[in-house]
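Note that one protein chain is taken out, while the other chains of the complex remain in position.
So, chain A:
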Amino acid sequence: MAIDRTLYREVPATGALWGAGLLLAAFLVAGLASFLYVEHHGHVVTGMTNQVVWGMPHVFAIFLIVAASGALNVASMASVFDKVAYKPLSRLSGILAISLLAGGLLVLVLDLGRPDRLLVQLTHFNFSSIFTWNILLYSGFIAVVAVYLWVQMDRTVHPKWTKPAGVLAFVWRLALTTGTGSIFGWLVARPGYDAAIMAPLFIAMSFALGLAVYVLVLQALCALSGRALGPERVSGMIRLLGLFVAAVLYFTAVQHLTNLYAMEHKGFERFILMDGGVYTTLFWGVQVLLGGLVPLAMIYAGKASRPVMPTLVSALVILGGLAQIYVIVIGGQVYPMELFPGYSVSSDFFDGAIAAYTPSLPEILLGLGGVAFALVATGVGAKVLRVLPSNLSDSNPVTKG
């Protein structure tokens, strides 16, 4: 059996690994300092206002949460879709998924107006709120993936349980991303949201972002710990990433074309697609071009064999994903709600006006702190658990399985 040749071992404590850990620790400290600064002064020191109530921390948090469910795809490919080549990569996928979700939730909680009331949230549930359902979906995801990991790693558990655990985790992650997309999809008040397509759009985004993050983390871990990583194994994932990037572009196109057909949404669409300044630039320039069309061209123009290509493609997809979430979260808020159709409105409270928002340093550092937390947790996981095979070179027979 070729699979038996895969030996999972804890990553060695190389100097490079410690160096990366220290760098991430610096971001963790900066994130913690930002949290304390905002907690002390209030959100007045952030770029957020009573017009833009969710800012950069939400962009990072949603990115991490969406990527978390997508990072589990690699394990799903092995367990649910029986792609044997992905099996050695499966355990790391679970660790990364849990870590990314924890990082995202950390940012969300620390950006609350009253983070000290976390216990209140955990003891008061309003089941008509998709937030409440997401709390259950998120904590359930961590539990389900933990069981999935245990089933894979405990030699006393019969391998026949891997597939049921994998299917459960796969279905759960679809529900989780549906819940995350529905945070926006179910907001009837705002023209930029209120669309059922938000759920499948977020699922497509999670497939793309999660896989892109996985590729970068796998490459970094292997490089830092001195382990071989076969280019063919990585380029296989990158070809799959191309499919996911195309799916994101497809759902994005349907989202905007549907809105354009409705007269009531034309103002918002004109803002995002034509007149929105930074939001229009981010949409076309970063989300669609750099994060979508350029990676697709690189993947399908036969450049897949170039060594740096997978890293570059993954980085571009992540950049495009961040831009997309920024346009959805911030762009959807800065555009004014229409309380009085047929009238132009004005007030001291910015009615009828495009709201201004500039992310502040504490917000960005808090978000990066969440990213650092997710990466540190993944690294610690790979250091103390046997999740990463010692040999991932293309010569390992598993790749041909």
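Just so it is clear, a contact is a pair of C-beta atoms (placed from the backbone, for glycine too) under 8 Å apart; a residue touches a chain by one contact, two chains touch by 3 or more; residues count from 1.
FYI, contacts and distances are computed from a predicted model.
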Name of the absent chain as recorded in UniProt (options "4Fe-4S dicluster domain-containing protein", "ABC transporter ATP-binding protein", "Alkaline phosphatase" or "Sulfate transport system permease protein CysW") = "4Fe-4S dicluster domain-containing protein"
Could you tell which one of A:Gly113, A:Gly140, A:Pro159 or A:Gly267 touches the chain left off the display?
-> A:Gly113
Which of A:Thr252, A:Gln333, A:Ser360 or A:Thr378 contacts the chain that the document leaves out | A:Gln333
Looking beyond the chains shown, say which of A:Trp18, A:Phe81 or A:Phe125 touches the absent one.
-> A:Phe125
Residues of chain A in contact with the chain that isn't shown?
-> 41-44, 48-51, 53-54, 112-115, 117-118, 120-121, 124-126, 128-132, 135, 183, 186-190, 333, 337, 339-340, 342-351, 355-356
